[in-house]
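Every protein chain of the complex appears in place save one, which is left out.
So, chain A:
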Amino acid sequence: MISTVLNTEIGATRGASPLRKHKSISIGFCLLACLLILGALLVPGFVSPQNARSILLLAAFLGLASVGQTLCALVGALDLSIPYIIGGANILLPSLMVAGLPAPVAMIVVLLLGILVGACNGALSFRLQGQALIMSLGLGFAAVGAVQIYTSLGSQFGGTVFAPVPGWLRNLSAFNGKFFGLPFPPVIVIWAFIAVALGWIMHNTWFGRSLYAVGGSRTAAGRLGISEFKIWTVIHSVSGAMSALTGMLLLGFSGGGFVGVGDPYLFTTVAAVVIGGTSLLGGAGGYGATVLGVLVLTVLTSLLVGLGLSFPAQQAVVGLLIVPMVAIYARSPHIRNQI
């Protein structure tokens, strides 16, 4: 199943990509294969439908959260508001439903708010460029603070919201969810669909090509009549929307709203983008690469869990592996060769 998802991914990104990306993608594949073989040899029960399902489920959340980070990285920005929007959406949705909004309406409201925060983020941080990540951090703080004020007015539980989660939402992203009778949660399909669609958009539309143009050279993009501001705002809005979506889907996974649910996504999204091979300075990479990065990261974590490592040890190992993994394909030329 992993390979089918991956094949569609790669099929979508193979199109008109530069040589460098092919290299990073083939290396990513080798890495993934090595990890799977290692897992099969070292951990009993690693190659099983259950494990594949749980890996893909966790990868789907990380993958959805990384959409915005990838797009931002492509123009040289970082979005630090992602964990806060995820946390905010995760508690806002149940509290809107408690307030009496029907679930679909509540979800649309949350999604729109996510887009709004993202759009503000993009519009306000455009002039800051290099400093944009602090703007996203500030807006993230403001947004999650506002949501928490709203949800905790009239209740004494700050940070957690108790509400019955509708069955279909739970089915969407819980471990034992069913996709039209098939034994895997639909969120994996949602992720695959978004990944393929995004891969197509990035390579076949004016918007996608403009994104690479801006990331590659701002001056050249400007001469082509590409509005840098528009691109910048749109990708931040997409990032906000995807974060809100991830937050809402995580509600179905965990069964209760908790504002801290997004916290791990602050640096793991960056790590997934980096491992995939998208340059944080912009211009090179793509979402297909991030999908590989997400899978490598999730399989690696699952392998380390299987080997009995504690969470801190997993974090340390992942950190130690990032530099060698990136060094294989993303070494910058020596300064004397840059002149």
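Note that contacts are C-beta pairs under 8 Å (C-beta built on N, C-alpha and C of every residue); 3 or more make two chains touch, one makes a residue touch a chain; residues count from 1.
The criterion applied here is as follows: contacts and distances are computed from a predicted model.
Visitor: One chain of this complex is missing from the view, so tell me which of "Sulfurtransferase TusD", "Protocatechuate 3,4-dioxygenase subunit beta", "Sugar ABC transporter permease protein" or "Ferredoxin-like protein" is its UniProt name.
Guide: Matching the unshown chain against "Sulfurtransferase TusD", "Protocatechuate 3,4-dioxygenase subunit beta", "Sugar ABC transporter permease protein" or "Ferredoxin-like protein" yields "Sugar ABC transporter permease protein".
Visitor: Looking beyond the chains shown, say which of A:L41, A:I108 or A:I134 touches the absent one.
Guide: Only one of A:L41, A:I108 or A:I134 touches the chain omitted from view, namely A:I134.
Visitor: For the chain that got dropped from the picture, name the residues of chain A it touches.
Guide: Within chain A, the residues that touch the unshown chain are 80, 124-125, 127-131, 133-135, 137-146, 148-149, 152-153, 156, 158, 266-267, 270-271, 274, 279-281, 310-320, 322-323, 326-327, 330-336, 338-339.
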